[in-house]
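Omission of a single protein chain aside, the complex is shown with its protein chains in their original locations.
Going in written order, the chains are labelled A, B and C, and every chain counts its residues from 1.
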Amino acid sequence: MSSNSFGKVFKLTTFGESHGKAIGGIIEGCPPNLTLDLDFINNEIARRKPSNAFWATPRNEEDVVIWLSGLSNTTTNGAPIAFMIENQNIKKQDYINLSSAYRPSHGDFTWESKYNTPPTTGGGRLSARETLARVVAGAIAKQWLLKNGINITAWTHSIGSISILDSNPIDTNNIGSNALFCPDQQTVPLMEELLRGLVEKGDSTGGIVRCTIEGLPVGLGEPLFDKTEALLGHAMLSIPAVKGFEIGSGFEGTKMAGSYHNDPFIIKDQKITTLTNHSGGVLGGITNGSNIDFKVAFKPVSTIKLPQNTVDRNGIETTLEASGRHDACVVPRAVVIVEAMAALVIADLMLRQKLIQQ
Amino acid sequence: MSSNSFGKVFKLTTFGESHGKAIGGIIEGCPPNLTLDLDFINNEIARRKPSNAFWATPRNEEDVVIWLSGLSNTTTNGAPIAFMIENQNIKKQDYINLSSAYRPSHGDFTWESKYNTPPTTGGGRLSARETLARVVAGAIAKQWLLKNGINITAWTHSIGSISILDSNPIDTNNIGSNALFCPDQQTVPLMEELLRGLVEKGDSTGGIVRCTIEGLPVGLGEPLFDKTEALLGHAMLSIPAVKGFEIGSGFEGTKMAGSYHNDPFIIKDQKITTLTNHSGGVLGGITNGSNIDFKVAFKPVSTIKLPQNTVDRNGIETTLEASGRHDACVVPRAVVIVEAMAALVIADLMLRQKLIQQ
Amino acid sequence: MSSNSFGKVFKLTTFGESHGKAIGGIIEGCPPNLTLDLDFINNEIARRKPSNAFWATPRNEEDVVIWLSGLSNTTTNGAPIAFMIENQNIKKQDYINLSSAYRPSHGDFTWESKYNTPPTTGGGRLSARETLARVVAGAIAKQWLLKNGINITAWTHSIGSISILDSNPIDTNNIGSNALFCPDQQTVPLMEELLRGLVEKGDSTGGIVRCTIEGLPVGLGEPLFDKTEALLGHAMLSIPAVKGFEIGSGFEGTKMAGSYHNDPFIIKDQKITTLTNHSGGVLGGITNGSNIDFKVAFKPVSTIKLPQNTVDRNGIETTLEASGRHDACVVPRAVVIVEAMAALVIADLMLRQKLIQQ
Partner (left out) sequence: MSSNSFGKVFKLTTFGESHGKAIGGIIEGCPPNLTLDLDFINNEIARRKPSNAFWATPRNEEDVVIWLSGLSNTTTNGAPIAFMIENQNIKKQDYINLSSAYRPSHGDFTWESKYNTPPTTGGGRLSARETLARVVAGAIAKQWLLKNGINITAWTHSIGSISILDSNPIDTNNIGSNALFCPDQQTVPLMEELLRGLVEKGDSTGGIVRCTIEGLPVGLGEPLFDKTEALLGHAMLSIPAVKGFEIGSGFEGTKMAGSYHNDPFIIKDQKITTLTNHSGGVLGGITNGSNIDFKVAFKPVSTIKLPQNTVDRNGIETTLEASGRHDACVVPRAVVIVEAMAALVIADLMLRQKLIQQ
């Protein structure tokens, strides 16, 4: 019972493999009469594929969204919104020889075992190219959220062991100033230096994306099991290469005393809010009106140039030497994907909350 | 659109509030003809409520499971399994005065705002008492998994800043030897010392539960969106007080080089496996046959004895002085809850995988 | 993958077997702050079990609803509403001998085959006693609908071949005037006469329930697949003994000419409505503001006193001679069940429609 859908009301169902004809999806539950800014959507797609980045190797193809259903001109009309992006960078579906090796820490081995299917090139359904559909849907969700005063912003928090210091204030206006999508001007050169060394060696590393959500009403989140943080965690851990998620004080907060960690309620601008935000914007799984603040851990890129021990599809131990180029770190390109998945979660929760308003 | 259900095939739907008549649930999709060991279930309930623990204050009531449906004697018969545990430790549903204060970092404020409902005592639906239903359902899932060779084991990994060293080997046989459910004999006294100090001060702290799952087949997990780690993250982040989840190398792994982090495939006992397990048992969201290994971060207990600044239900700033006793740390009692939720996830994925087997 | 839930937003999940401890359910998605009239609910339960009906043999037990969760006093509070009715009329779970016979046209054979489970007494999960949970949930949905101006009324349209003539006007005020729940005073004696003959012979028959829904807004129903009539059909065909469903002109309408069948739009009271209502209140699966009007066909009661040929659980052909009493017709008792299921459908659609309102 596969799962190609995300969301209960604002719901995305996706399709597509890396070397198939197209990647795409169907969006159900998007409110009607929303006029879309298609340039914004194209720009989000572009953010997923930074140009002029020495550490990245995006596929050399233009990703053009073809709208199949759900829009009258550019306005949502109540029908499901369907879209696709054709895969141009492929030859005929290649077949992989059984003597070819399983790529370590990739999903080929597990997918082929799960479905008892022969191997296909390019990662098939598990290729990171599937995230294109998430970005398109997220870009639609974002536009509706923005109309409701909600803004989602993610950035590169760390690459390898190079991290923005917690003491540094974040100016989110700077995020777009560099291809790393890192707002801290002092940290960017250090990250670039690290990446340059990895590229030279043919190696890779991981990193952390941080994300804030501003403008939230009190009341989003559906306990017991669809708490806001549970849905955000689910969403983030469904992104390729993600190994961890934390909200508010997260793992570090486990060391604190309750008397320090608790966020005192205060009155500000005649509304109830909290003095601190160790909770990261959620109490009992429900938004409390403060900003949501979370982090997502991405593992090092699995494709590297260095030779690796592995096993081939006949079960023979062998050595894999990758050719071609690869990304030294996936984090900068993941920034827009994290935002997209967060937008899907919040749009869904906003609509679900409408159901109990009188 | 509230969410009181978890799972798609092996599915738990729960009900109950802390000061209502009962806590309980309905389990759908449990395979028929499974003879349950009811003593095991009772023992799991007992693990959630450690006795002789100076740092904990379980409710003084016996939690007796009343089976309402789905069992012929003690064998599942295909009908949904319904059960309840009566709340004995309550007076008549108390009404909280509007002049009473919101408890910092609790969910009263957000729940009451979400539903526009008057306050009730004891945390209502958000009380940790709801986890009883999870433990009962998890204890059933565990028995079915064990018949299939799958074993789930969690323990206290850290309390506050006192943590089992990564260099220490874990002997899971020791977990039950102490009320902290910590397998490392050297760490236990340090944890107890920390907790003693917190109890004296009327303060609290957080900690980390670690969990492994052994005996898994290759192939569990349903990409794109129901990857194994995504469902585990969802499950764990739905537990009260959880602020973080990581699998395998997690946040620390983001700093590693890909050449180190990748898990080489090898042949062992004529099967494909991996030399290392930085992936934590999942590749592309699908189990690879290695053990799953994850950690869950719990925030410091919000109820403390120390006076705190807050706001009352009329929006007036005030000070809250809690009376009575409280847990200094929730982690030891959460060990069995983490196992229960993991069992629900894996049982569900085991059944979902049956759908594509030929 | 069993199905004990109905509805997507206003959602009922039920449990219970005829000879188990209790029948009950969990209702999610009921709007908060709805004050329930518990007497109304008890009265609906009573309608399912008409007294003084010579043709019926309700179980001799009082059906008392025990509320487990979701109400503060009698007002919904946002938590799931859980309830149960204990089965008092049972001895210890009886075991049926393998030499006992399968009852013709009952579900024992198929249930036992499906789940590979040993037989239990009383129909188990498939007993019509499960409809109690539907009636309780429906009685809650009805109260919320009534607050929104929507009224659901069902009645006995036919018993065997005795039917209210289409030319007779229906005065719904008369429905409660007799134990058959038939509003047509001329037809009641004929039905009673038919039933008297069947009781004497130990035989049974079927019949038709008709139902109207008044006060509907334009716009309910969720094409493509959750059209109003599709959900109503699903709901009705899930009731024990139902073999058919038709809305508006139904099967008879298939014979008409389009020029006669089409309902002309007109303006009335400054609103768009239709002159005729062959559509039965739905166009394209969406309510058009006219009354919904549908019929439900119930097969003859399967339990009869006459000897029947059948097969026992060892696969030996045998003869079954039922003892005890039975209902000669299920239709009058089904009237409230039809209403309850209709209420669940419409409450769910009302809430779903809130999601697209601006």
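One rule holds for everything that comes next: contacts are C-beta pairs under 8 Å (C-beta built on N, C-alpha and C of every residue); 3 or more make two chains touch, one makes a residue touch a chain.
Model, not experiment: these values are computed from the prediction.
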| item | value |
| --- | --- |
| Contact residue for the chain not shown (choose from C:18, C:187, C:212 or C:249) | C:249 |
| Touch criterion as defined above, residue of C:21, C:142 or C:227 at the omitted chain | C:227 |
| Full-complex contact with the absent chain, from B:33, B:74, B:99 or B:319 | B:33 |
| For chain B, the residues touching the chain missing from this view | 9, 29, 31-33, 78, 351, 354-358 |
| In chain C, positions touching the absent partner | 1-6, 8-9, 14, 102, 104-111, 113-116, 125-126, 130, 158, 160-161, 198, 203-208, 218-219, 221-227, 229-238, 240, 242-251, 253-267, 270, 272, 274-275, 278-280, 282-288, 295, 297-304, 306, 308-311, 315, 317, 352-353, 355-356, 358 |
| Those residues of chain A which, in the complete complex, touch the missing chain | 1-2, 4-5, 8-9, 13-17, 20-24, 26, 28-29, 32-33, 66-70, 72-73, 77-82, 84, 93, 111, 114-118, 120, 124-125 |
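Throughout what follows, only the chains that are shown with their structure count from here on.
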| item | value |
| --- | --- |
| Most centrally placed chain - per-chain CA mean versus overall CA mean | B |
| Longest centre-to-centre distance from chain C, chain (CA-based) | A |
| Between chain B and chain C, centroid-to-centroid distance (C-alpha), Å | 40 |
| Length of the line joining the C-alpha centres of chain A and chain C, rounded to whole Å | 47 |
| Euclidean distance of C-alpha centroids - chain A vs chain B, Å | 26 |
| Interface hub residues of chain C, defined as touching at least two other chains | 9, 29, 32-33, 78 |
